[in-house]
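Note that one protein chain is taken out, while the other chains of the complex remain in position.
The block that comes next holds chain A.
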Amino acid sequence: MTESNHLPQKIKTVWRISAFINVTILAAIAIGGFIVYKFTNWNWLPYGIFAFAALAIIDLIVELTLVPYRYSFWLYTLTDDAVELRSGFIFRKLVSIPIARVQDVTLAAGPILQSQKLQEVRITTASTSHKIDGLEPEVGDQLRNQIMKMAVEVNDHDV
């Protein structure tokens, strides 16, 4: 149980879908800008729209290509007394959250996560908040139970 785990494979789909949704929103804004241009004579507007669209497309490409990178270097470890999150290869980051410090755990799932049967887990301490993008419901529940158990044992973690 103490070895590092990747997020579930399905998270890649979630990331891809949300990248596309982001680009759709940006496209909607660009189209909105175009409609505004049709009714006005702001000549600079097309340049703005093109720049914006270009950025949106670049953003989509970057996000899509980074999905495997993100997946392979995003690891979490659940030990008896801490949650560890490891991410990145070029900029490496290792965060450790002692379970004794955890104030609350929130499990949440939006439509995309629900379609993949995943849950987003947010772990909050007295000062910081950490997010695990998606976990299988069983793992999420296990984490929650573990934290609740620990919280009952260590009752005296006053801030």
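Just so it is clear, contacts are C-beta pairs under 8 Å (C-beta built on N, C-alpha and C of every residue); 3 or more make two chains touch, one makes a residue touch a chain; residues count from 1.
To be clear about the criterion, contacts and distances are computed from a predicted model.
The subunit not displayed here is recorded in UniProt as "Membrane protein", chosen from "Membrane protein", "Carbohydrate ABC transporter permease", "Zinc transport system ATP-binding protein" or "Alpha-ketoacid dehydrogenase subunit beta". Residue in contact with the omitted chain (choice from A:24, A:114 or A:128): A:128.
Residue A:95 is the one among A:17, A:95, A:112 or A:148 that touches the chain not shown.
Counting the whole complex, the residues of chain A in touch with the unshown chain are 81-82, 89-98, 101, 125-128, 130, 157-159.
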